[in-house]
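Attaching a single structure in structure tokens format; questions to follow.
The complex appears here without one of its protein chains, the remainder shown in place.
Chain naming follows the written order as A and B, and within any one chain the residues start at number 1.
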Amino acid sequence: MTAPLGRRLALTMTGFGVLAMAAVVTAPLVGSTSISLRRAFSTTVPFADNPDAQIFFIARLPRTLAGALVGSMLASSGVVFQGLLRNPLATPFTLGVSAGAALGAMLAITFGWTFAFAGIAAAPAPSFVGSLAAVAIVYALARARHRGLSTNVLLLAGVTMNAFFSALILFVQYFANFSETYRILHWLMGDLDISSYEPIVTALPLVALSLAVFAWLARPLNLLSLDTESAATRGLDVPRAQRAAFLSASLATGAAVSVGGPIGFIGIVVPHLVRLLVGPDHRLVLPASALFGAAFLIACDVVARTVMAPIELPVGVITALVGGPFFLWLLVRKR
Amino acid sequence: MRIVAAVITILLSLSAHAGGTAPAGPVREQPRSWPPARSVVPQRIVSLIPAVTEMLFALGAGPQVVAVGSFDTYPPEVKKLPRVGALIDPDVERILSLHPDLVIVFATQTTLREQLGRAQIPIYVYNHAGLADVFTTIRDVGARVGREKAAADLTSRLEARIDAVRKRIAGRPRPRTLIVFDREKLALRGIYASGGIGFIHDMVDAAGGENVFADVKQQAVQATTELILARRPDVVLELRADPLDAATRAQEVAVWSALSSLPAVRTSRVYFLDEQKTVVPGPRVAEAVELIARTLHPTAFK
Partner (left out) sequence: MLRASDVVFAYRGRRPVLRGVSMEVPESGFVGILGPNGSGKTTLLRTLAGAVRPASGRVTLDEVDLGDISRQVIARRMAVVPQETHLAFDYSVIEVVLMGRYPHLSTFEIEGPEDLAIARSALAATGTLELEHRAFDTLSGGEKQRVIIASALAQINAVHLKVDARDASNDGILLLDEPTAALDLAYQLELAAVLRSLQERLQIAIAISTHDLNFAAGLCRTLVLLKDGEVLASGSTDDVLTPDRIRALYGVEADVMRHPSTGRLTIVPLRRTVETPA
């Protein structure tokens, strides 16, 4: 840690930036079908006559971009939640956001509530609404007892929400028939095959806002690592920072889940790996996690759709297969 | 929540295999029909399986059916009958309270089978597979309820109808067909297509279609966008149990226009067959095969 921060930041951004760019550029080139790139990019063949182009631009490219969006949002909001709760084991799903999203998606799938607008499929909008509801409840509970935001109450409220929503999910489960149950399961394991750019475009403003707030939060999160009092006496407006952290990370998670479903392990594997590489300073960890999270999920998705072609594994299974052993290794190596 | 998902996965994956897992206790795989067929004809039948319910009514055993599963809707008479649950949630108490002398169960419902076994209630174990099994089941069920002759008649009539269809479309080019039996509403996501195994595949095959996923030896295939674009179906057949109104059907068909390079889209051969007969492996399979054949080869039926 001897090099000045400015230089380390530049190095980190470049290194991880290259990694993310490489992932975005190479992933659409790979797939279960072999296509001719020349034909895909041909300007003479009309799009409607060009299956190679359609595979590239409808099947693979939106999927890659969705992977980048979801991966970066889940990884960076994982970092923010870990900083907010002062616990490296916190995940974007600890506080009930994904349970709310899951309930929203389930209700949509089971009872056929469709908000099919702007070409977005049924589940995303209700799942986002569900995640907002969960966030609102947890936030209200945490603030009820405190002028500021008690992280202990936050944690308790989040865990309670998870349990409560899980019970509701079981209840809705009962009304679902075969096909609905299958589709819910499928959604729960993650699906980046969005086949259209609309979900990405719709989520983009929220992503941009979250990233801006995360950038601002980097140093406050460092201070919060001491403890809230020490952060306050060093001049940090602690309640404001906690509110900003909670709301931005929750919204980012909600957006990510509404695009690709609740894909697990990214929010905890990526931050841990990144910290091992660049140290604990959030000004490095946050951007690096966003970039590495994008690359990581894109890579997992490539594996998911090619390893057993033409059968496709759910991407959440791949992230779990990578994340599980990684976790065990982390636990074992800890002092 | 992940535990719930895991449990459901296990349940559903078990249902895809015949035979299920061995229950705790004495390890003994029970034969399809237990206890061995007696001379007594069942008078109080409970059927958890819609296909078998249809078979019972088609065989003339309708009056002996006292209760059906949650998802049975055909023939219309079943609407008045009490419901006793389905694959995941059979209501044992309700079933027992009806004093049945024959219960039709799924092969994977091991707990239910044990419970009925202990109560000494005869069961018939149903396995879900290909088209040929539909006829085997009709004959088996017919034997079980003392209507062998009706079963034989029914199966020969159905087989004859299907053969007639085969002859009609023989020699004609077989369009590459994508058979979708489930997906999200108004979006091309979560598409489940028929693989190369199962009665839906067999029906389309008999009706003169070439399943694009014939090489995948599974009943259901999760069809991703890339896969569909790569397989280039000439026809997209969407099968649904519940009817849609015309406006919704038009919207659902229009959703496919996003994949404009598909031959099916370019030649406007995306069809929505929203009739329950197409997804129930029961006595109406012959009608379903005729409907599918008419859709795939309209000129053969002028």
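We adopt the following convention: contacts are C-beta pairs under 8 Å (C-beta built on N, C-alpha and C of every residue); 3 or more make two chains touch, one makes a residue touch a chain.
Computed from a prediction, not measured in an experiment: that's the story for all the values here.
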Can you pull out the displayed chains that the omitted chain is in contact with? A
For chain A, which residues lie in contact with the unshown chain of the complex? 1-2, 4-6, 9, 82-83, 86-88, 215-216, 219, 222-227, 229-230, 232-237, 275, 279-281, 283
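Please note the rule applied: only the chains that are shown with their structure count from here on.
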Spell out the part of chain A that touches chain B in their complex, as residue ranges. 31-33, 47-51, 53-55, 58-60, 63, 99, 102, 109, 112, 114, 116, 119-123, 162, 165-166, 169-170, 173-174, 177-179, 181-183, 185-189, 191, 193-196, 264, 305, 310-312
Residue numbers of chain B touching chain A in their complex, please. 1-2, 4-5, 8-9, 12, 71, 87-89, 181-182, 184-190, 192, 216, 218, 221-222, 224-227, 229-230, 232, 258-261, 266
